[in-house]
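The complex is shown incomplete by one protein chain, all other protein chains being positioned as in the whole.
We just call them A, B and C in the order they show up, numbering each chain from 1.
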């Protein structure tokens, strides 16, 4: 780094001017990744690629990435300033997560010089959208229990077989960061390796997974004898868990990562907008019913408490009085509170949350679907059950669960009921 | 047994006539074991002893006990007929449980001829009230984990040291049935023995335990070098768990045991009467509040569901389609439902459940105290946690919890945190 | 479901179970999500031949129970409907059939015969209900000379677009009125709705000055309150039994999952935190069986306790059935919310069953009103 780095305030002024002059107002499909259909989604992706290129050409792409890879070589404070200025403007929302974090962040940390030179500029220019290939159909909470495997052939290449799942938007993405098993004769954490791979190539089949609410952003990938050159290996053979832990750290940072370009202070949205509890009670004619009012109050109170808890946990971490395990407290609370809030909204809406006239104003479809999907907040990104283990064991210091796989060669770990 | 046993219907007619002629109407202190103070309780005990003697003199005591021990040598159906006729009349409620079941029942099954001759007639005449000395201060759900021990001295007598707890009304009872450890070098279930002992003797100190609601029926007994002659041993040395399991079976039967004299179809009561939820809502001026009405409805529905579930479980057991483990389902449900119902009553009562004018009509003290004591229904007679284990493991067939004491000599079982 | 069935009851249940497995497996339902009716007419007439619509109808009218308690028998069918997430207006056709049983008019008899044969579908437009505050009902029925005039809009109405007849419940001077109206009568508009369910179809039915002759009345003008309450008890019994079937399906599937799914080298079923949650679910499930059976028994007999038991079943199962299904989703993790998985059929079923014919809150309020009346009277 040079000493003559631009001051954050100068940078902010310059960024603000450029943003105002060059970026339009924020769009619905920026706030929510939800698109009405695939055509709209393809259009949104193309737009995001172009926006990212615009950023790159103007010298604002990859603010914390080194200049040698096309980045700006600036600090997290510069990135934060840019993100603050970005609020209210359109941006390349489909690059933020997982392309910049965890993928590009992990690539920057662990990639070879050749890998970084080949991919970081391409990402910053909007040419490559990345996904992370981590979860597996048989995996669930046990991330290190992966069975998708790669074996080396006599030419030194790796041949990949298996399947990954819950990959958001893989059907239109370009490259993937993948964790695979390369050694079955050692305990599970010591036999994995990390590779990078193009998603659209022979031997890769991508299926889209429809959720019960009709949305199908998540995909499952099936790998059949996919060839990966050894030059696309990241890190040492069998040492993939070291990378994996940092990778998951970058994943947890998500939009808060200094490598991510994403407006700060923007209202977050997901799926069709949900009416307020007051609007729901009014629609169902219960706004003056004390029972409905208690629900409205509880819904609001839980929302406030959720915010305050997150704030408390984050500020404890920042002040050094907390630790990262405490974020599991937040995760448990959010999961439980969001399910309760979805239930309250559903109760307030009455029958029209389940059966609705799609032509009517303020239709309550979202309320019904949110209710059916209410557990997603307690499942996605690791279940609340795993978080409760973390709270009990690492925050309260209680004895750890006995595991059936400690010190056992991976191939001998029980992965299903004993037969016969 | 003689073949010329009196028919149930004849017996019923005779019993009815005697009951009507000789027993007054049921008293408050029959329905509830609650007495205002110790003097009243002593009076109630004396009355119960006299009532039991009256039954004995009339040939109605111990209907299912053999004639040789002062009983009537009749069948469970005769006992049931008597109990049905008894409804609405005064009766010796303090003898039913635990004197007749589990104590006298266990004595009948396992006592020596001498022990039975010495005690069963005395019980049937109202001369001996018995208690069971089972739980220990360090014990909780692990009944077989007892550490109160007896060692044999050179005269062949046993010297008892330790403590038992949660013994209802031991302060005025006469004899106890006690499970103690006699061998610390074998696994826990194989080193216990059963004795019988007078409660008021040198070396026995009885403390009364006050509960947070002010009631103090439960006692704790401290034993210091109490001498028990070997003739008061029941069963073989170290084989006490065999007796213990039957003992606990009789305990679970409780008032439904054929050895117990206790009216059938009598409304049960405990402590001061609790006002209805309707009365509570009316007192707090919320009878027309829809939120209060939902609580009233939920309270009532839960009560009905609780009854219907018990009925279902009992009839499944009776028809052979269920098993005794299924009673744990009932136990879990009752515990949870009773806590919820106590909470609803408390909410309906408002502030006056916690702070009340004792001179006012329909005071809601009971509601407040019931609320504070609401977990008792999930603790007493084995916690709901133990019942959940039973449901998961024995009803649903899930793997059993690993225990830290299986096959381990009792003295080596970990009973507290490791020191140093 | 009852532990003890008569052999006739068991045959009734088993025949329906096998029929549903054969004709409407979940794989078919999954594909038929855009089918306008959700089922083929032949499916419904075959079901009617199995007795689906006759159990609450008197023998004189061509119906009959198998055990002497038609509601208890019907609950067995409903249980299997829930267990298979089966399509078809079981609730409404039976509600209307039970309303028409014993009625003497020609129209009433004709509609009833159509229901019994399965040739016709009739559904209930419940625009007034016992839990509604006066003034909040959505349909009014007034007299105009010899005619009745119906106005208002009601939703959700199951299989409205497939029905030939509508049993309309509205408010009149003096109380509720019920009228039987052809679905194609002038002034009736039926609009198909979207729903969270995949297997069932609902509509919004509007009445704009719809006229019906006095002969189309079911019961007395302004005097149908007790009959409507009874019909709601019938619906509560069917919906509760259906939800219990769906709960059983979801629970069994999840127990299997817990035994077969391994994580950290151990079956999910070996984790005590999950075991305890399964134990709680099992207690809700048995309690739901118990109250559902008791309600069916009492409603079938017309016991004094029928109203209270039916509302207890509807309110308890309406809450706990949904909680059980959601806990099953949680136990499954991500796969539990995919469309390919079977679980959502049962989640949707219990969720919608909870809302039809009065929400849990509505039924709690009904129970409270009964309690209050009883204590006032005492």
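Rule of thumb we're sticking to: contacts are C-beta pairs under 8 Å (C-beta built on N, C-alpha and C of every residue); 3 or more make two chains touch, one makes a residue touch a chain.
Keep in mind that this is a model prediction, so the values were computed, not measured.
Taking every chain of the complex into account, the chain not shown here touches A, B, C.
If you put the hidden chain back, the residue from A:142, A:251, A:365 or A:385 that touches it is A:385.
Among B:46, B:318 or B:351, the one in contact with the hidden chain is B:351.
When the omitted chain is restored, the residue from C:83, C:261 or C:276 that touches it is C:276. Listed for subunit C, the residues touching the missing chain in the whole complex are 271-273, 275-276.
Within the complete assembly, residues 276-279, 287, 290, 292-298, 300-302, 304-306, 308-309, 311-313, 315-316, 319, 321-322, 326, 328-329, 332-333, 336, 385, 387-389, 391-393, 395-396, 398-399, 401 of subunit A touch the chain that is not shown. Although one chain is not shown, part of subunit B still touches it, namely residues 135, 137, 140-142, 145, 165-166, 209-214, 218, 285, 291, 339, 347, 350-358, 365, 368-369, 371-376, 378-380, 383-385, 388, 401, 403-406, 408, 413-417.
Please note the rule applied: only the chains that are shown with their structure count from here on.
Inter-chain spacing, taken between the CA centroids of subunit A and subunit C, is 41 Å. Per-chain Cα centroids separate subunit B from subunit C by 44 Å. Among the residues of subunit A, those in touch with two or more other chains are 291.
Under the contact definition stated at the top, the residues of subunit C that touch 2 or more other chains are 259, 267, 361.
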